[in-house]
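Shown below is the structure under consideration.
Note that one protein chain is taken out, while the other chains of the complex remain in position.
After this line comes chain A, so read on.
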Amino acid sequence: MPNLLAKGRLARWSGVAGASLVTLTTMAGTVLAAAAEHAPNAAAGGEHASGGLPQLNPANFPTQIFWLALTFGVLYYLMSKKALPRVAEVLEARQERISRDLAKAAQLKEQAEAILAQVEKSLAGARSEAQTLISQASADIEANNHARQSTLNADIAERLKTAEASIAAAKDEALANIRTASTEIVRDITGRLAGVEVEPAQADAAVAAVLEERRG
């Protein structure tokens, strides 16, 4: 209820209310002047008024009007100048506080929403960044694997070759050994069986011829 007790207008209207009261008192006074004459012992009491309503005893009228005007006037003054502005002040302060709090709440909500949007945005950024990192990393790994595989393959081929070479060497050596051993065995056998001492060169030539024959 803002401005309910606007000072300027209030002063004007308390004037009107005051004027009403004064008019009333005067009016009633004039009307009652005659009435009072009919009750000579106007002892402010209807106790001795024979019968009838005490309310209709004109002797009571002046005091009633006087005290009503006085008390109501004081009440109006106290209400309009002291009590009601105070209530209005408290109610306005409360209303203001409530609307201020509501505005603050709305503002905070807006802030929170902005922060939330920002968080979501950075989250999305981080996610896409992670995605690119992952794909890059997997491409790197792929490339690395390829490279290692090819070096490994080369290595294996190399080793295979050396291994094959050494196998061939070993085979040759073994064959050579077989030839020497065979020559020895041939000389030994011929010596024992035939009692013929074969010359090493002769035996070797015979073994070589057989080996050549077998190989062919």
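Some points to look at:
Keep this in mind: a residue touches a chain if its C-beta (ideal position, glycine included) is under 8 Å from a C-beta of that chain, and two chains touch if they have at least 3 such contacts; residues count from 1.
Note that in this section contacts and distances are computed from a predicted model.
For the chain of the complex excluded from view, the name given in UniProt is "ATP synthase subunit a" [choices: "Methylenetetrahydrofolate reductase", "ATP synthase subunit a", "Aspartyl/glutamyl-tRNA(Asn/Gln) amidotransferase subunit C" or "Sugar ABC transporter permease"]. Across the entire complex, the residue among A:64, A:99, A:118 or A:177 in touch with the chain not shown is A:64. Although one chain is hidden here, its contacts on chain A can still be listed: residues 1, 3-6, 9-10, 12-14, 16-17, 19-21, 23-24, 27-29, 32, 36, 42-47, 53-57, 59-69, 71-72, 74-76, 78-80, 82-84, 86-91, 93-94, 97.
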